[in-house]
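Heads up, one of the protein chains got dropped from this complex, but the rest are sitting where they should.
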């Protein structure tokens, strides 16, 4: 019956002959029982320890589903087939080429002035009146020239502060100048204003209508949590934010504003409330961030007041809540998970600056400070405010774009941040999804590499990646939600 | 519509006729200027005076006066024949073969029956013999085709075995039919030779696509299905070489019992390794040729692989690849898959069943291969015309 006609050979005639060979890979513990093994191009397989041992000792049986998956995902090859090597080379190259598309994000610190006095602010605040903390028009013009020197086809110009709306005239100037230059360059050009929205007014909104300008604001959670750390001499910062969000949506459309939260020790037990606040404000996306160790935060040593384990608990609970929201019909993405999942499942990766190897420093983003100094990343600029100039790439008055992008500072930083060469990372299964955060390690440990056994960045990365992989493996309904974020 | 493209019941009405088979283009205008008649075959309905100078004559009435050479009676056969169609007449065998239909959206041209694969479900089993005349004939008729032809398919056997002849053929299409899309069905192995892929690319055809079958993510699966060791490696290298030189490639995966188990793994493999291909087609079996002799070994009811199919489509779609389902009746597909289904079966091969007449989805459904009547899915059931919902069998629980 179920047989092929005589002129055909059956499956066994095509089974690979001889032993298999291993391909380059890394493995790490997933939980008590299981390991995750990944290759250089980010494919992974979860397997139990005996299976891992069997694999590495060449004792794995062909014909089993595990063998087939390991072979399909390029952890081994056998028989006469060698095409796995071609495909691996190709995938490696494609990942590397992403880097060639560099400098998509350009941040302009148009002023350092701010009307808030937040205890954990990542930028050292300056008094509102001191206009010597504003960026000059000459520096802005020169920075716009730099923007168009970068080869990226998509360009985002982000206005930061301080509170950038305190220097809206310069924002208007930069937008018009960039747009007029872009008529010739034809890039995909968008603008983002990172603002606390207290200074939002109709004049600003009217201007934004005619241009591709988006807003990004802070929303830390319910009013008391938000206002606890965002001190406004008069009025409520929370009210300003939620009113501003509504006004922007009405004037510019529902997707014209995004919110970003900052985690403080007070947030840790309240993740559900925070997520629900985002739902209440009509957001379909939230980024559950960890508190960064820069600016005031380091000085007030808030970082040490809560431990990575507490944050991981906060994160896991928040993610569960978000998945449940999706399952009950409210679509919502958690952006940190989305970034990692994209690295795991979308082969070309993405451009999130803080999670790249080599670090996205200068490559995915570059920052022009109010005084004309150029930094490799926003956090690098904040370190500079604290007197550490490791990440200063040059100055708008002194250097050309080419000089900045080939500066020894940048090249050395990038070299040091290739995870492939770092102790522990070089053997870590999570490496293809991780990324280095040299600024973080410089701030906390004094060197850009950092000892990963002491690094809370590493601890956080491992915990979240383990959690996500376990969800993908063990929880079918969560998997469906997570997949929809890729 | 199921139509016949070949017949052997021509009746010669004229004593004088060509001894050799010949090619010509159908024309229904007896007043065509004499100078333009030499490659045209005049088709007339009723009895009439036949003007001289045409290559041959086809008449639907027996009572004409056959004063011209090569007059043939075709009766009511080939009712669709019209201006611009290209046919071959074989007077010795009373044969008429329609090679090209001007009104068809898709004309498929067989260029060789030789092949270096030997697929267990091949619908057009290869024959090992010198058939170079097939491609010679195609060279001859390309200038006779309408420049408005939307799409031509090149099939085999394995067109790649033609070597540089294939490159010349594509070049000829480019010169004579620059606005016609060209789709070549090839197993891709010949393009493992990068020089060959480059030569094809260098033709610079404006709208060329290679449809290349890939039956799995693992060499042992693909090699078994095509019955050739090493074919997987060659096919993949062929695909890489073609894409390296910017030739568009479509992957074609036939779902059958040996391939279905790793269908989702195949999709994952493609999304990871071959993300740059231009289209992925997941296809149902066409029960002809070897597929028919191996039917029991390879058949699986599409109803029994909806989960795998849906998973594969989801993976490819999420990777933002273009994915289509071919050769599947809508009533056997999970409703989430309907938007990927294409009515793909060539018009001369497809038909509908009795129940299809009562079906609301018929206009969107590809129907059946004429050959598929030998085995049909348990899931065939018309969508009720009155109601909006589908038939119960199409509602699959997860």
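In order of appearance the chains are A and B, and numbering begins at 1 in each one.
In the analysis below, contacts are C-beta pairs under 8 Å (C-beta built on N, C-alpha and C of every residue); 3 or more make two chains touch, one makes a residue touch a chain.
As a working rule, contacts and distances are computed from a predicted model.
For the chain that is left out, the UniProt protein name among "Sulfate/thiosulfate import ATP-binding protein CysA", "Transport permease protein", "His-Xaa-Ser system protein HxsD" or "Monosaccharide ABC transporter membrane protein (CUT2 family)" is "His-Xaa-Ser system protein HxsD".
The chain not shown here is touched by just one of A:4, A:52 or A:175, and that residue is A:52. The missing chain, though absent from the display, is touched by one residue of B:114, B:229 or B:243; that residue is B:243. Between the chain not shown and the residues A:21, A:132 or A:209, the one that touches is A:21. By the touch rule set out above, chain A reaches the unshown chain at residues 21-27, 29, 40, 52-53, 56, 85-86, 88-90, 92-94, 96-97, 348, 423-424, 427, 451, 453-454.
Going forward, only the chains that are shown with their structure count from here on.
Here the CA centre of chain A is 48 Å from the CA centre of chain B. Within the complex formed with chain A, the chain B residues making contact are 118, 120, 217-220, 223-224, 227, 229-230, 232-233, 236-237, 240, 258, 262, 265, 268-269, 271-273, 275, 290, 293-294, 296-298, 314, 318-319.
Contact residues of chain A toward chain B in the complex are 1-5, 7-11, 13-16, 41, 43, 68-69, 71-73, 79-83, 86-87, 90-91, 346-348, 483, 486.
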